[in-house]
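If you scroll down you'll find the structure; I have some questions about it.
Every protein chain except one is present and positioned as in the full complex.
Chain IDs A and B follow the sequence of writing; residue 1 opens each chain.
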Amino acid sequence: MQTNDILNQIETLAAKKTEGMYLDDFLLTWDKSEDEIDATFLTAEILQAMRSHNISCRVFDSGLAVSIFRDNSTRTRFSFAGAANLLGLAIQDLDEEKSQIAHGETVRETANMISFLAEVIGIRDDIFLGEGHTYMQAVARAVAQGHREGVLPRRPTLVNLQCDIDHPTQSMSDALHLIHYFGGIEKLKGKKIAMSWAYSPSYGKPLSVPQGVIGLMTRLGMDVVLAHPEGYNLMTEVEAIARSNSRKSGGSYTRVNNMAEAFEMADVVYPKSWAPFAVMEERTRLLKQGSQSELKDLEKRCLENNRQFIDWECGEELMSTTRGGEALYMHCLPADISGVSCERGEVAASVFDRYRVPQYNQAGYKPYIISAMMFLSKFKNPAEKLKELLEAAKPRLL
Amino acid sequence: MQTNDILNQIETLAAKKTEGMYLDDFLLTWDKSEDEIDATFLTAEILQAMRSHNISCRVFDSGLAVSIFRDNSTRTRFSFAGAANLLGLAIQDLDEEKSQIAHGETVRETANMISFLAEVIGIRDDIFLGEGHTYMQAVARAVAQGHREGVLPRRPTLVNLQCDIDHPTQSMSDALHLIHYFGGIEKLKGKKIAMSWAYSPSYGKPLSVPQGVIGLMTRLGMDVVLAHPEGYNLMTEVEAIARSNSRKSGGSYTRVNNMAEAFEMADVVYPKSWAPFAVMEERTRLLKQGSQSELKDLEKRCLENNRQFIDWECGEELMSTTRGGEALYMHCLPADISGVSCERGEVAASVFDRYRVPQYNQAGYKPYIISAMMFLSKFKNPAEKLKELLEAAKPRLL
Partner (left out) sequence: MQTNDILNQIETLAAKKTEGMYLDDFLLTWDKSEDEIDATFLTAEILQAMRSHNISCRVFDSGLAVSIFRDNSTRTRFSFAGAANLLGLAIQDLDEEKSQIAHGETVRETANMISFLAEVIGIRDDIFLGEGHTYMQAVARAVAQGHREGVLPRRPTLVNLQCDIDHPTQSMSDALHLIHYFGGIEKLKGKKIAMSWAYSPSYGKPLSVPQGVIGLMTRLGMDVVLAHPEGYNLMTEVEAIARSNSRKSGGSYTRVNNMAEAFEMADVVYPKSWAPFAVMEERTRLLKQGSQSELKDLEKRCLENNRQFIDWECGEELMSTTRGGEALYMHCLPADISGVSCERGEVAASVFDRYRVPQYNQAGYKPYIISAMMFLSKFKNPAEKLKELLEAAKPRLL
């Protein structure tokens, strides 16, 4: 993108209604308006382009970006760190093991205590069904109240780095990848995407990636087909949202129970394993009880159950049934690759390898999507601020 | 505070004698002169006001703020991080578990090795009686020697983030809270503060909070009453300091053995649990020996002993005996709240809730108290430097 194109993008952004994002959180994509979703893509592209032109995106001279990872993370952790640093914020991680969080200490209290100098808070909490989103809402309410009461000088805004319901920084990066791949957001209309369960010799993978994908892609007018074996259904609330989205956008949402049907003539395929809903519920219950032996049992049963569907693999044969035999293969990574990371997994090595570079690019949008979410929550007039940065053209690297 | 008021505060600061703080550590409040204590409050207020006016407080372009946490921490960890970042320093935490600190490596050596590019070192070491302060003194001596010998280009200055004797960043934040509450440092004179032991179903809480409070509030001319059951006495050295302070300041220091007497007509109450001195000594001995079973035994005995004093709870009845029935309730947080974090604890839920916002504000002073301590140790003429920042008025958030 040339500097002129950046300016054009900024003008397009200026026309979007983004006031609602100011001092607000990014928890679920379906809570955001069309304009807000568009603005997030645009801001991400502008920030990425400015950085590639060695133009500083630093808007903070100081300030903290707090991260709370209640589950392991590499990709998202580094994306969040990069995003915060790009804007001038320093990461402060809340390591709950090293914290003096007393038994019974309220979320409200902890949230305020870590936020006196915080600008943004990123949270991953995706292990327990029914918990992650609820926790994020509690933190958001706590800091909003703290700000109203004069405890916090600024309202720290939240970025959902994966909860039990949605994984917006992932699905938005996925969508930005599709926008670039097809040459514009309008081009997504009518494209068929197969969000399919795939076999993996692991268990307990969150539902939030497929949920995020069906919840977002249906808004963009795509023909979204969800495929999974019986019992591997997603949250019904999210499916309802996907259905409703597709009606409004002119896309469609269907559910099938075999991979082949989903893949047929698909423009995009997203084969990825997840745990059966009922298993996740049971697991949540057992984890809370701390029943180690029952957990082991559940894992064993679940893996056995998975094994029935070992043929749900994204192989060359299936790929050849997609549009022109060359649907775009997507994955949030890391993938379980047959013969590489496991004997038999989600995808054949030859398919994975052919799409390796596009997938890495897909992952590469995440830092910019996150910084866009941060940026839009911090400026009432983001276009104006980006223009200022562009004109100042302060070098990132001297 | 308006910009003009900030300038006035800076002028007040300019009149204080602070040269002694330059390149010196902040380990115990009673090692500091009146002027130095005042200057710390003033600098904290100025930094907080400048930040709220979106004026950058960044004085470092680069440099490290080293933290060493030998005990868990959330509040203080985030306060230290925020304080360092506000001034432009990056946090580098010494995680002693991941360090290659050899058996028998001297404190002098480690202290120098982590300090080549360090400006400040914050330490929490509050578990062992007789150790934390001694360790901080050893680190301070080591870096002072390193600087003298030309090993360290700058003298990193220490901030005590809680030791076995004092918790100055806590007591100074507490005092700044009182200053704001009563409308000026002069207004504290003659106000009665009840620093009282309170029941908690936990054990091993450090003595440094109550010690810090009686050691500081007696200097400010307050009528300090310490209340605790027999056996829960504090270090006699610190009580001696409190007594001597009160004589000089025109305040008073008394010790009683019941909560009711302490609370009567009190303007401020600070009910908080701590371990009996003898238990802390025994615990220190056993922890060093690594006698797990004896430690469990000690814990059990200690908790049983505590239970005798289960009625030492800050409830509504006691609160009603304070001045006008509305003494300011304080706690360093997290508190043990009856019916919330435990069946029966330090404070009734209704009392805690009524004072929640003031308490959060109290905690909110800590980052600025810490940055003030850092700032005063780094500039020979802090007022001049603050004026420079104010006049430059570089925005913190673009």
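We adopt the following convention: contacts are C-beta pairs under 8 Å (C-beta built on N, C-alpha and C of every residue); 3 or more make two chains touch, one makes a residue touch a chain.
These numbers come from a predicted model, not from an experiment.
From the set B:82, B:146, B:212 or B:364, the residue in touch with the chain omitted from the display is B:146, counting the whole complex. From the options B:13, B:28, B:44 or B:94, the residue with contact to the chain not on display is B:94. For the options B:60, B:181 or B:277, the residue in contact with the chain missing from this view is B:60.
The chain not shown here is touched by just one of A:1, A:107 or A:340, and that residue is A:340.
Along subunit B, the points of touch with the absent chain fall at residues 58-64, 66, 90, 92, 94, 98-106, 109-110, 112-114, 116-119, 146, 149-153, 378, 385, 388-389. As for the chain not pictured, it touches subunit A at residues 51-52, 56-58, 69, 71-75, 77-79, 81-82, 85-88, 90-91, 333-334, 336-337, 340-342, 357, 360-361, 363-364, 366-367, 394-398.
We take it that only the chains that are shown with their structure count from here on.
Rounded to whole angstrom units, the spacing between the C-alpha centres of subunit A and subunit B is 40.
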